[in-house]
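Okay, handing you the structure first.
Removed from the display is one protein chain of the complex; every other protein chain stays in position.
Up next is subunit A:
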């Protein structure tokens, strides 16, 4: 008995001491980064983690943080596992984090109701719950720069352009291969509605999460159905497998269009067969930007990064950079609004809500031309920014279209209905009480 008790006590002591709040250094802002460098999704997770970390590290090295407050970065490994993600959240909650970037829809969902209670904003950049774009219902959640519904409407618009007008889609067959989870299923209502309105036939090829690496049956059906276009919503191992399978059945790659998640490695692993594959994207690839040069000089060359030198500028690396740019701008805005150096989660929520990244500001950041301008408001936590199409030329991504505006008229009603539905179903969902700040 004594032994058992002492084990339990020892465990308790170790566990509580390990996560005890560290003494807060003067003038610092704590930014936890939820990353996954292990597990089946690490292929997508590693470049993103590197990009996020390196940009913020660069700000620390170059400017000594943001507005004089040093950033304290801490990675928490989630493995894309909801269990560990919630554990990470509880672990960092006590250390006054200014915001949480869950990087997984599965982790975002349980955190959404907690955000308002714990006063920690959540930045789920172009993932998570699409409905959370509605700032009136979800004052603490931000998902810029566009939702999965926006993404789908842009893809359909692009296909329409290829065919010479949306009305030409009548009678066409569009296949949809997707991760059979919340993320991949979310576009379904919009897809259904579009197929009815525009008259194209929709074929569904769901891929269950546990058989992402075995899609032969789905692609056998694709071969039989011969769709004119394929649309993909995948993540992790699903993407490279789908590209490989498509190449195997000789599906025309330039008619295979994905949402913004496939990375360089996904395509590289498919070899020559992946050439011509297209994805949406909203930011540039490559390192021809002053900010990325600074990362190279101040972080990577100094050995402060975990990234391989040649992975800088890859699409998912740059996506991590974009995410961190939003984090940094949220913090900076918060400092300007409140006049404080050391901001809290509540301040950063206001900072994100008044986020206004125009061309001039992007230039100041050394990211001119890196991404389009974006402005968030109290009601719109998303921005619904246009994205462009990029194509894999066998070695790198090449931008092939002008930015495509999402179909706001179709996305907006869906979004409002979903937000209302969410608030209604979660009885006691709090009404927004947070006041709205003026744009800074």
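Keep in mind that, in the parts below, a contact is a pair of C-beta atoms (placed from the backbone, for glycine too) under 8 Å apart; a residue touches a chain by one contact, two chains touch by 3 or more; residues count from 1.
The rule we apply is simple: contacts and distances are computed from a predicted model.
The listed options are "Glycosyltransferase", "Heterodisulfide reductase subunit A", "Branched-chain amino acid transport system permease protein" or "DEAD/DEAH box helicase", and the UniProt record of the chain not shown names that protein "Branched-chain amino acid transport system permease protein". Only one of the listed residues, A:62, A:114 or A:396, touches the absent chain: A:114. Touch with the chain omitted from the figure is made, among A:47, A:106 or A:145, by A:106.
Within subunit A, the residues in touch with the undisplayed chain are 1-5, 8, 11-12, 14-20, 35, 37-38, 74-77, 79, 82-83, 86-87, 90-91, 93-94, 105-106, 109-110, 112-114, 116-118, 129-131, 180-182, 185-186, 189, 208-210, 306, 418, 421-422, 425-428.
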